[in-house]
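Note that one protein chain is taken out, while the other chains of the complex remain in position.
Note that the chains are named A and B in the order they appear, and that numbering of residues resets to 1 at the start of each chain.
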Amino acid sequence: MQITRRHFFGVMGAAGASVAVRPPTGHAWQSKAPPDPFGCLVDLTRCVGCRKCEEACAEVNGLPEPERVNCQCTIFEKDRRPDHDAYTVVNRYYTGKVDEFDKPVPTYAKVQCMHCQDPACVSACIVGALTKDETGTVRYDVTRCIGCRYCMVACPFEIPAYEYHDPITPKVMKCTFCYDRISKQGGVPGCATICPTEAITFGRRETLLEVAKKRLKENPARYLPHIYGEKEVGGTSWMYLSGVPFEQVNLPALPETPSPKLSETVQHSLFTYLWSPILLFGVLGGLMAWFNKNDNPPDKGGA
Amino acid sequence: MTHAAQPLKRPLWTPGVLVMLVFMFAGAVAIIARFTGGIGYVTNLTNARPWGIWVGIDVATGVALAAGGFTTAALAHIFGRHYYEPVTRPALLTAVLGYTFVVIGLLVDIGRSWAIWKPMFYWNFNSVLFEVAMCVMIYLTVLYIEFLPIVAEQFKGRVNLPGILSGLNRLVDGFLQTADRILGKVMWVFIILGVVLSCMHQSSLGSLMLVAPTKLHPLWYTPILPLLFLTSAIAVGYPMVVFETTLATASFKLDSEVKILAPLTKITIFLLGFYMVLKIGDMGVRGTWIYLLDGTYQTNSFLVELLFGVMIPWIMLLFKPVRQSARGVFTAAALIVGGVVLNRVNVFIVGYRSPLTENGYFPAPSEILVTLGLIATLMFIYRVVVTYLPVLQAPKEVSS
Partner (left out) sequence: MIKKIMVCACLIPFLAGVCTAEVWKAPDQEQARERAKETVPFIKEYKDDCQISRRICLMDAGISLDDVSTVYFLLDSPIIKEREDHYEPVRFAHKRHAALVDDCSKCHHFRPKDEDALETTRCSACHQDSFNPEYPERIGLKAAYHQQCMECHQQEAKGPVDCTGCHLKHVPDHKELVKLPDNPDPIQVTQACLECHDTQGEDMLKTAHWLWRGPSPYTTGHRKDILHGKGTTALNNF
């Protein structure tokens, strides 16, 4: 009895460990980012808070007209987030910056899906309703969606919104990067087209990085020396330049590791070819035969 | 066979059952409201807080507490400890019902309930949730197969359906006979499969949050979260059996099964100890103990989980007098069960930090009613099943 119990503990421990420890054969995780995606560079020092991007976005994507569409004043009193009615919103932040008359200078920041290079939502989506396209777009296919909202849990930018009011066919709502437009030659997202000051620059991500670096070099006093989205969570297609700290305009400080890296590494090292479940099945089968060899053929289940 | 499970021949409609019916009714009303007004109508969920108690309690906790099913099956059948067979049936029933209600809870929680079949055809191998869903689906089937012999045992040869269904009597009886005969030979496959699937998805349930490193409080976010989930599920398996068997025997005034349950607690010392070492060791390795005394509600919740859910019951079980008293065993088991429940709630709800929006989530009354209603229904069905099917060890005076 003593021996067998010890044996049992050992086996349980071994089984647990074999499930938990990564096998040496596990593949190193690789980024699945498209090679030459489009992107947008948002220059917060250029944004004047006119909210035309909100208007254009609603028009292009068939969303309801933004709240108080021509208002550039009281609408900024509350901090807004993209929701099921708006893929993008502009917020105003007073960060303590003042002009030469000691008047506080507002910073306006547009927020929308960042279209990550290795998106957590795409990795999380149970049915693959979210995909990262060659254009850089993180696309949503409603015909696959089951509404589990795991994408919303996974997103480090808190972007996907949900139609909570719809009982039967709710959708996940987020910026489409105007896929129908940018996938055509010369197409530009609605918000970038309308932006009066070109605070949103559209182009290839690599080009935009060069443009951003050039701006940082030419105007060191105007900007903080950081391109938000160049490295955050492994890089994003939408990137920001700012003259005030990014945390103060609701762009969270994030690690450079792509969000899905750890979970995908764990999953794939454990379940590639289902090696660990098969191994566990074999071990348990062997144990079952060993422990029950004195009994009649394996006893009736459930009993 | 060292035991004989029998249907309880007791009246079903006790006052307790009527209370359950009230909760079931309230829950049903809330569910109807959810399917007419939308999830937003009955819950406090927001874009910043997409998962609430329906995931944290109904699903995550439901899966964890159903672990008794596979741990007892492993012990009694795989490791040949037939001594524990009397508790395998109630544990199996708990698992069957637990997982059934996990699925029902999911149906209420996901926005497009009618699309729940889609993961079977659209596969995303990168998704942890995909793996969890597949395992739960297959495991639920395995559980029903494992449970089928109990139904067969009761009704084989005396199927008597009411009314017009009586025409199907022979067909159903034939099915039960055949199933029983075939299953008797291959049941070992399903028993092992059940254990394997459980290990897979119990751990993967922990991997769910790994994709959101910035959103889970560092006290819980660790690369070994899946291992912690697996070990805690294994550790809670026997305490859960103790907990529910004690409740059932007390409620039905059956013989106490402390005699059988006491050795289970000794195994639990090892299993829970392993989990405790991992959890505390992880905290030390990652240096997250610096958060412990910062006084936020999240940290306090972690302390309660660790002290009252793991350390205190573990220390209690070290003492022989505790292990030998029904009350002591039950208290320790209840604490462990509570600790694992709190752990799941902490990981999915309390420890979840929306990065941008300050969002204090507390479930809406109707949200709670759905959860309570589902639990009440589960208990009601448990009661119905033990009343009419041979699950529980019969009391001495009736048993032969």
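One rule holds in what follows: a contact is a pair of C-beta atoms (placed from the backbone, for glycine too) under 8 Å apart; a residue touches a chain by one contact, two chains touch by 3 or more.
Every value quoted in this text rests on a predicted model; they were computed, and no experiment measured them.
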item: Omitted chain's touching partners, listed by label; value: A
item: Contact with the hidden chain (one of A:Phe76, A:Phe202, A:Tyr240 or A:Phe291); value: A:Phe202
item: Touching residue (missing chain; options A:Val89, A:Ala192 or A:Leu280); value: A:Ala192
item: Touching residues (missing chain, whole complex) on chain A; value: 46, 48, 50, 52, 56, 70, 72, 101, 188, 192-198, 201-204, 207-208, 210-211, 214-215
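Heads up, the rule we're going with is that only the chains that are shown with their structure count from here on.
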item: Interchain centroid distance [CA atoms averaged], chain A/chain B, Å; value: 32
item: Chain B - residues contacting chain A, complex; value: 1, 34-41, 43, 45-48, 50-51, 74, 77-80, 82, 85, 88-89, 92, 109-116, 118-119, 122-131, 133, 146-150, 183-185, 187-188, 190-193, 195-197, 199-200, 203-204, 207-215, 223-224, 226-227, 230-231, 234, 270-271, 274, 352, 354-357
item: In the complex with chain B, residue positions of chain A that touch it; value: 8-9, 11-13, 15-16, 19-20, 81, 83, 120, 122-129, 144-150, 152-158, 160-170, 250, 252, 254-255, 257, 259-260, 262-264, 266-268, 271, 277, 280-281, 284-285, 287-288, 291-292, 295, 297-303
